[in-house]
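This structure is in structure tokens; I'll ask about it shortly.
Only one protein chain is missing; all other protein chains are in place.
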Amino acid sequence: MVKRVVTGNYAAAFAAMLARVDVIAAYPITPQTFIVEHLSEFVNDGLLDSAFMRCESEHSAMSACVAASATGVRTYTATASQGLALMHEVLFIAGSAHLPVVMPVVNRTVAGPIGIWAEHNDTMPQRDTGWMQVYVEDNQEVMDMTIQAFKIAEDKRVLLPIMVCLDAFILSHTVEPVDFPDQDKVDKFLPPYRPDHAVLDPKDPMIIGSFSPPEYIQEVRYQTDETMRNALEVVEEVNAEWAKEFGRDYGGLIEEYKTEGADAILITLGTVTSTARDIVDEYRAAGKKVGLVKLRFFRPYPTEAIRKVASKCKAIGVYDRAVSFSAGGPSWIEARNALYGYTIPVINVLAGLGGRDVTEPDIRLMFDKVLEAAEKGEAENEIVWIGTRGVKP
Amino acid sequence: MFEVRFHGRGGQGAVMAAQALASAAFQEGNYAVAFPYFGAERRGAPVMAFTRVDKDKIFSKTLIYEPDYIVVLDDKLTGLVDVADGLKDDGMAIINSNAKPEDIELGKSVKCATVDATTVALETLGQPITNSAILGAFAKATGLVSIDSIVAGIMDIFGSRIGEKLAAKNANAAKVAYERTSVGTCKGTMTYEKGGKWLPDYKELPLGLATRPMKTPEGLVGPGSFVDNKTGSWKTFAPVHDPDKCIMCRMCWFYCPDGAIKEVGEGDAKTLEFHLEYCKGCGICANECPKDAIKMER
Partner (left out) sequence: MDRHQGGETIGITIKTLPEEELFTSGHTACGGCGAPIVVRAAMKILGPNTVTYFPACCLLVFGGTYPHNAFKVPYLHVLFENSAICAAGIKQALNKQGKEDVNVVAFAGDGGTGDIGFQALSGAAERNEDILYICYDNEAYMNTGIQRSGSTPFGAWTTTTPAGTKIGGKELFKKDIPKIMMAHNVPYVATASVGHPADMLRKIEKAKNMKGFRYLQIFAPCPTGWRMDTAKTVEVAKKAVNSGMWTLFEMVDGVITLSVKPKMEPVDDYLKMQGRFRHLTDEQIKIIQGWAYKKNEMDLKFVEAFSEDKKE
């Protein structure tokens, strides 16, 4: 195992190489661009033996991945923001046709106004496309989850595409030490993709993507729903295997940090989790009973795991870096849905929209709000905008 | 409330007929809705349309499963589709046919009206489009709407689509058909096979519909399975081939969009087989034959 100081983009690209992807189709977009550049270097230096389709748009990049995956090979692309929005239409096809495409998404603001900084309103609207989504916290996790993503996606019980979501700049352009898994160990962990369910081969003809009357589509929807639910278990299994082989345990669907005995728990996703760990330590040292849950998988949504967390605390705060206008943040909306019937306060804390830095005082305020709700048994405001000028948090 | 189900083929105007009936009923002070079976059917394929009429506002948004009336624009459909499926026992079938009601077989003996709407259409419109003529028969057979209202409905719906002049011709077709409609009772000796459709549960259904060729109790599915779909019933005119004139140039074989012409035999014994079970009667073969060896006949 080699340890190198690299960016999140580099880790995402290198992981694709370790996974021995057959077809890469991509289009550059800030801040994902370096993923495409690194992959180009790997291919042109003869390190990576992949067909690399340098497409004329993200719509085409995802189309190429879908078509190549349907032909029976391992495919990979990466994008961000507008690129993901442009792919939107194609994403549904990968989900409904059960094509396990793997795609790091560098989470970035979707215009307008146009911005290039971290926000989750690019991936959140893709919730219902039939893609799994895992949100990561550091560059090691970018590397590890990109490799795990193939294993989860290609599992026969799942066969669904997956996005590995990493925050723009905070991970994509930040260097930090990353353990590089050995190729032979990765090969053992991730055998070649040999599908049977979707393969375009003249020797064994198959129709994929037929125009379908209502007699069939509802069953197809159920298949996607069921396999997405199957993924709940597969995620845990793959995490356990990874932990055993590579020594890093991410907790599977969620990771709990100091939740034992916590009155107030904050559920975060993405890089805010990292800073929040420091604040939990600080508050615990000061005797404040707070804990942290890192929501890793947003699809499949870990309903049971979130319920278990709620069973042992007095209030929950859910952090969102995106907003569904008038209804709150998407992660909060899901948590509340999962916690229907629970009587503890579940509040929403919104911060960091448009890539605004989420500072330690911001996160302290989040915990303070959840602590206050835990103490009172109710919240003054259910949806709290933090650091928004003119809006009282 | 009465409910009507129209059976026709893509391009025959079943939807316009359903709408014109709704308009006619509306003009008599009723509330009426008309809607197609939302499909993507090509010209010639079996289609359905529906009309629902009541004194008060209609809320139901479902298809019609137990119609009071069925209207069949093309009697060849009766051998193909169970048009009387769900038709109420005291209901009635209105059928475009040159046969007497007593000679019509619907798998169910019900009140039945027939009119040779194709001939009426050819006489009045110059085209075998029967959607207006059949409405005249509906008025006559059911008495639920007056022929004047049918005329008004046709002028309203057809007029806005194809212009007043053509609409007036269609209104006339309805009037002519009104006079030529006979009412009686049809036969119900034959049994239609139920449920010809392959409807596997979600576990049996290939994941994401990626499907290999398979034989199912309901027929072939997957690649190449359309051979089971006999499109020959779509046609009005059929090719008649004269082997004596034929020089086996294969132009008709090449041009047939439906691959309905096969070459059989060897050497001098080579000849062409016309598979009318697929032929849609387009007439390209006859038009392109350099030796005039193919004629289109009704």
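For reference, chains read A and B in written order, and residue numbers begin at 1 within each chain.
Heads up, the rule we're going with is that contacts are C-beta pairs under 8 Å (C-beta built on N, C-alpha and C of every residue); 3 or more make two chains touch, one makes a residue touch a chain.
These numbers were taken from a predicted model, which means no experiment stands behind them.
Engineer: Just one of A:A13, A:L39, A:M53 or A:V323 touches the chain that is missing; which is it?
Structural biologist: Checking the options A:A13, A:L39, A:M53 or A:V323, the one contacting the hidden chain is A:M53.
Engineer: Quick one: say which of A:S212, A:S311, A:N337 or A:N381 touches the chain that got left out.
Structural biologist: Missing-chain contact among the listed residues: A:S212.
Engineer: Take the complete complex as the reference. Which residues in subunit A touch the chain that isn't displayed?
Structural biologist: Residues in contact with the chain left out: 22-23, 25, 50-51, 53-57, 59-60, 63-73, 75, 89-90, 93, 200-202, 205-213, 216.
Engineer: Taking the full complex into account, what residues of subunit B touch the chain not shown?
Structural biologist: For subunit B, the residues touching the absent chain are 10-11, 40-45, 198, 209, 211, 220-231, 234-235, 249-251, 253-255, 257-260, 262-263, 275, 278, 280-284, 286-288, 296.
The criterion applied here is as follows: only the chains that are shown with their structure count from here on.
Engineer: Any idea which subunit A residues touch subunit B in the complex?
Structural biologist: Listed in rising order, the residues are 70, 96-99, 159, 197-198, 204-213, 215-216, 219-220, 222-224, 226-227.
Engineer: Over in the complex, which subunit B residues touch subunit A? Could you list them?
Structural biologist: So the residues of subunit B in touch with subunit A come to 39-40, 197, 199-202, 205-213, 222-224.
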